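The complex is shown incomplete by one protein chain, all other protein chains being positioned as in the whole.
Residue numbering begins at 1 within each chain, and the chains themselves are lettered A and B in the order written.
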Amino acid sequence: MTKAGKMLQEVLRSVGRRPATVRYPHVKVTMPADFRGKLAFDPAKCIGCKLCMRDCPAAAIEIVKVGDKKFEAHIDIAKCIACGQCVDSCPKEALRLTGDFELAQLSRGKLRIVVRPEPGPDPEPEKTEK
Amino acid sequence: MPDANLQVPIGPQHPALKEPTSFMLTLSGEKILKAGIRLGYNHRGIEKACEARTYIQDLYLVERICGICSHSHATAFAMAVEECAQLEVPKRANYIRSLVGELERVHSHLLWLGVAGHEVGFDTLLMYTWRDREVVMDLLALLTGNRVNYGINTIGGVRRDVSSEQKLKILEGVKVLEERTKYYITVATEEVTLAKRLSGVGTLSHDDAVRLGAVGPTARASDVPRDCRKDDPYAAYAEVPVNVITDNHNDVYGRTLVRCGELMECYRLIRQLVENLPEGPIAVKAPRKVPAAEAFVRYEAPRGEDVHYVKSNGTEKPERVKVRAPTLANVQAVAHMLKDGYLADLPIVVAAIDPCFSCTDRLIEVAGSARDGVMTWGQLRAYGIEWHRKRGVDFSSLNRNFRAGENR
Partner (left out) sequence: MDHSLAGVLFHILIFPGFLFLATIALFAEYVDRKLCARLQNRVGPPWFQPWADFIKLLAKEDLVPELVDRPMFAIAPLVALTSVVTALMYIPIWSPSALFAFKGDAIVVLYLLSIPTVAFFLGGWYSRSLFSMIGAARAITQLFAYEVPLVLSILAPALLADTWSLSELTKYYSANPAHMLFNVIGLAVGLLALLGKLERVPFDAPEAETEIVAGTLTEYSGKLLAIFRMAISVEMIVGASLLAAVFLPFGLNLGPAVGFGLYLVKVFAIVCLISLLRSVFARLRIDQMVSFCWQYVAPVAFIQLLIDLAVKGLMKGPVGP
């Protein structure tokens, strides 16, 4: 049994309701707890095995030795696909994915992050170029 | 024009097509006399790229063949490699794979409903179905950590577990979606303008569907009960059997009904999978070097039967990976369906097979064609630049140095 304007009721009801659109960026959207966002590196835990480099599908991470048992990570956020394989491959849990997904920058250089080993276990790359 | 028939190119760029394809139509007035199809605009060299990467890296590459069948490709590839390595995937992992697969099917079919509405000018249906699609995308983000390209597979099982909290959220989300889907089914069947646009359009008889090798909902709407989950059960489908939804309308309306029926079936399957999730590990350890073997796997993607073939040779990298996406099987049927149809029906007929040309475009070598040997990447690039220079393209205005033979 076909009728014309089947959606009429639903459509009229929507006028009174709030729109389903999220007014981003004025309204922030929260992602669930284990959302795969920006990569974070803890230099204190890294042993330089480079398993993360071996397994990365996008060649986005590079571990460079800068001293005795000290390693820094060069992460290219533009190449990183946030798959988390490096997190799984790392035997020392030195890598983790944060929920930060607002990663746009105006210049490509800002997307290459270097996380240097500093005294104190600071996993957030605050002391890097952003 | 001396010829009374118009030659209209639909594509490669056209508002009706979500991805580039070329349909060269011969029109007489509004009637299509002949449709020629050319593919290949989305070819990215994925199969070749797979040979240069390890199995673990390939998993993520293969996942990105398509945005909406991504889990299908990843799971099929993982299953093929596991077969080569003779790994026994634990039950819990299989259930989780099927769960994400069914959620992906829900996602894909809701998206298709919206796209079908848009192609016939019914934008309201598009907006409403895509609004409700957000529910399933949020569920997938909760389960897997991303809204598309889920990355939940690994060789030997899955990477993430499902907690009881997540199970509750899934059941809640499915309840909401089921209600909304029932409403969309009534709209699709009762709205008179939709019925006029969808019925009698894109007819494919049962015999033609079998002859042209149609798969998925396209074939099932012509009463061909082909479904890999039933014919060749994989993952959890041996223990959680699937009812194959068929219809005998043989046209776009039938395909709509099949997809709506599959949505309801998905909700039932998701509930069963969540409630009967067995305990146990979520992965087995997979070797980095896979012994030499070949494996051929079929997976029921939302669009139909997805075939993966993997040949390993004892190293870390596969020797050959071949992907046959369902759209390649269905696209032969499209040329047949378009004949003697109206131009106005082309968008909906093409949309009715739920085309995913990203999945489809692979390299095909035509037998008997001449080959001048093999070029390296650098040589190919130099050849392309020289070809364009001969035709008068001036590269000096570009902001780079183009030197012939330069390797990247």
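Note that a contact is a pair of C-beta atoms (placed from the backbone, for glycine too) under 8 Å apart; a residue touches a chain by one contact, two chains touch by 3 or more.
It should be emphasised that the depicted structure is a prediction, and the values quoted were computed from it without experimental measurement.
Visitor: Can you say which of B:196, B:211, B:339 or B:388 touches the chain missing from this structure?
Guide: B:196
Visitor: Could I get the residues of chain B that touch the absent chain, sorted low to high?
Guide: 6, 8-9, 14-16, 30, 117-125, 127-128, 131, 191, 193-194, 196-197, 342-347
Visitor: Which parts of chain A are in contact with the chain that was left out?
Guide: Contacting residues on chain A, toward the hidden partner: 4-8, 11-12, 14-15, 17, 19-21, 23.
Convention: only the chains that are shown with their structure count from here on.
Visitor: I'd like to verify one number: the distance from the centre of chain A to the centre of chain B, where each centre is the average of its C-alpha atoms, in whole angstrom.
Guide: 26
Visitor: Which part of chain A faces chain B closely enough to touch in the complex?
Guide: 1-7, 10-11, 20, 31-32, 34-36, 54-58, 81-85, 88, 97
Visitor: Using the touch definition up top, name the residues of chain B that touch chain A in the complex.
Guide: Interface residues on chain B, with respect to chain A: 53-54, 56-61, 64, 124-125, 128, 131, 134, 138, 141-142, 145-146, 149, 151, 154, 159-160, 183, 186-187, 189-193, 195.
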